[in-house]
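Quick notes on the structure that follows.
Let's look at subunit A:
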Amino acid sequence: METLVADVLLTFLVVIAVGIIVLRDLLAAVILLGAYSLTAAGAFVVMDAVDVAFTEAAVGSGISTILFLGALSFTKHEQKPRGNDSWVAVLFVVVTGALLIYGTLDMPYYGSATSAAQTNPDLAVRFLQQSGSEVGPPNIVTSVLASYRGYDTLGETMVVFAAGMAVLSLLGLKRRRPGLEAPEDAPGDTPGETPADALDEPPTSRHT
Partner candidate 1 sequence: MYEQLPALMILVPFTAAPVCVVFRHALASWVIALAASLFSLFAAWQVLEHVRTVGIIRYKVGGWAAPSGIEYYIDTLNASVLLLVSGISCIVLVYAYRSVIKQVPLAKHYLFYTAWLMCMSGLLGIVITGDAFNVFVFLEVSSLATYMLISMGSDRRALTASFRYLIMGSVGASFILIGIGFLYAATGTLNMIDISERIPNSESQRAVLVAFSFICIGVMIKAAIFPLHAWLANAYTYAPVAVTAFLAGTATKVSLYVLLRFFFSIFGYEYSFGQLLLNGVLLPAAVAGFILMSLVAVYQTDLRRMLAYSSVAQLGYIVAGISLASQAGLTAGIVHILNHALVKSALFMAVGCIIYQVGHAHRPSFDDLFKRMPFTCIAFIIAGLGLIGVPLTVGFISKFALIEASMDRGWWLIAALILVSSLMAVVYIGRVVEVMLFRQSRTSTPEVSGMSEAPLSMLAPMYLLIVIGLYFGINGDATLSLAGEAAEQLLGGF
Partner candidate 2 sequence: MNPLWTLVPPLAVIPFILFFGEKRKNLREASIIVAGLALLLINNLIYNDLVAGGTPQSGEFAIMANYSLKLSAEPMGVIFGLLASFLWVVTTVYSIGYMRGHHEINQTRFYTCFALALAAVMGAAYADNLLTLFVAYEVITISTFPLVTHAGGEAARKAGKVYIGILMSTSIAFLLPAIIWTTVVSGSMDFVPGGVLTGAGLSNGSLAFLLALFVFGIAKSGLMPFHRWLPAAMVAPTPVSALLHAVAVVKTGVFSLLKIVTYTFGIDLVTISGAAYFLLPVAGFTIIAASIVAFTKDNLKARLAYSTIGQLAYIVLAALLATVMSVSGGVLHIVMHAFGKITLFFCAGAILVALHKSEISKLNGIGRRMPITMGCFFIGAVSIIGLPPAGGAWSKLLIAGGSLETGTIVWAMILMFSTLLNIAYLLPIPLRAFLKPDPDLKPGERATMQEAPFACLWAIMLTTITCLVLFLYPAPLTDLIGMIQWR
């Protein structure tokens, strides 16, 4: 039963992914990405990863979508109809995917309880059996996250801090490039006259 639910969700994900590839309206694509995350979160619940599901729903489909929408409000909503047929890219992706699929061929089957990961006495088994006494909280994921692999979590905090500083540095201060070069008039204030739009002059390139 739970396999069936997971499969249905997986099918949804494929449909959404196709939608993201095909759609040129960025707004729609962002919404679809949010939906993708949410669907994935649902699948995570089915696969017993409730903490991940919660985080994915909140961060992946919530915060992330808001960030995208915020960025789109400063820029354009439509992707221009170019770069759709890159055979090199297709080839690269197909080869990479084929390699990955080759790698899965002798992996433990989905749901296997006897896989190397599942039976490792130092990691999975120890966490499942002893984290209660060694650390405490009933949620094993919390125990591992906070204690056994707490150092990763510290790193994660630093990533968030670094990202915050980066966004602050890029957007948070007065929007001006440093004064070494001659002052330039900022394009982008008037999107209709930017150099990029001039490139679109031949109206034929605007076909849909």
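Side notes on the structure shown:
Definition applied: a contact is a pair of C-beta atoms (placed from the backbone, for glycine too) under 8 Å apart; a residue touches a chain by one contact, two chains touch by 3 or more; residues count from 1.
Regarding selection, all candidates are chains of the complex that A comes from, given by their letters.
All figures in this text were calculated on a predicted structure; none of them were measured in a lab.
Only one option in 1 or 2 touches subunit A in this complex, and it is number 1. By the touch rule above, subunit A contacts candidate 1 in their complex via residues 99-100, 102-108, 115-120, 122-124, 126-127, 147-152, 154-156, 158-159, 161-163, 165-166, 168-170, 173-174, 176-181.
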